[in-house]
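Shown here: the complex without one of its protein chains, the others still in place.
So, chain A:
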Amino acid sequence: MDESSAAHARHRAPTESVQVPGSGGADGGDAAEAVIVVRDLHVRRAKTPVLHGLSLTVRRGRIVGLLGPSGSGKTTLMRSIVGVQVVQSGTVEVLGLAAGSRELRSRVAYVTQQPSVYDDLTVRQNLAYFARVLGVPKAKVDEAIARTHLGDVERRLAGSLSGGQRSRVSLATALLGDAELLVLDEPTVGLDPVLRVELWELFHQLADEGATLIVSSHVMDEAKRCDQLLLMRNGELLADATVANVLAATGTDDMETAFLTLIERATTPMTDEEAPR
């Protein structure tokens, strides 16, 4: 934490800054089951501290927007939740189990930022392989292709597709297994506005079906489509609250401005309790 932002923190009462694990997040009071509980997470990558004592809770059926500039630790947090990241200290619990547990591998779907698909296989072959790894029926492949609008290109090699199409193939893979938690790292980057809207509709459908989604983005206006926002900067949470409350607390109707305001005054994450009544 640097000097200037510490100076801006004066107007915040100490009691407000306490984030109780399990009660944080968007409307902390309701009874929906906690899908992700992160407590005091510290992660270093290449000897540089990336996350410094992060704590947060995500509840079932939510679409959680993980926002922040690149380098803020979004991917590292997602990797920790999926359980492919070596962490220094702290705990990450997913669906009541330690992140990365064997039982979670078919219940959590992860889409990396770079489309992780085989360029020398067709779209359908890619999905068919991942479906066999997940042990789900072939019908799931057709469903995933339909849901990501890849029908026209399903017989083409993934390497011959545009960047946006390849990232949709990567996303389609995550739809194969009816995962309870989807961790999506910048799934809409490079997509045209129409497709972006369609994908957000798909995310809401999945959430309505009971899935929980964590979607990272560095495009602030995508925040408005999320139920819960996690605003990150330099490996720390600036806010863990609903869109409305973030906007109200910062007295603006623009996410970009709200983010800047939070950067200026934050030492601890802004929570829903701080929004003006």
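Quick notes on this structure:
As a convention for this text, a residue touches a chain if its C-beta (ideal position, glycine included) is under 8 Å from a C-beta of that chain, and two chains touch if they have at least 3 such contacts; residues count from 1.
Here is the rule we use: contacts and distances are computed from a predicted model.
Between the names "Transport permease protein", "Biotinylated protein TB7.3", "ABC transporter domain-containing protein" or "Heme exporter protein B", the one given in UniProt for the chain missing from this structure view is "Transport permease protein". When the whole complex is considered, the residue among A:R132, A:R155 or A:K224 that touches the unshown chain is A:R132.
The chain omitted from view is touched by exactly one of A:T173, A:T188, A:T242 or A:T261, namely A:T173. Across the entire complex, the residue among A:L121, A:V189, A:L202 or A:I263 in touch with the chain not shown is A:L121.
Contact with the undisplayed chain is limited, among A:T91, A:S106 or A:T257, to A:S106. Summarising the interface, chain A meets the missing chain with residues 44-46, 82-86, 100, 102, 105-106, 108-110, 112, 114-121, 125, 129-130, 132-135, 157, 173.
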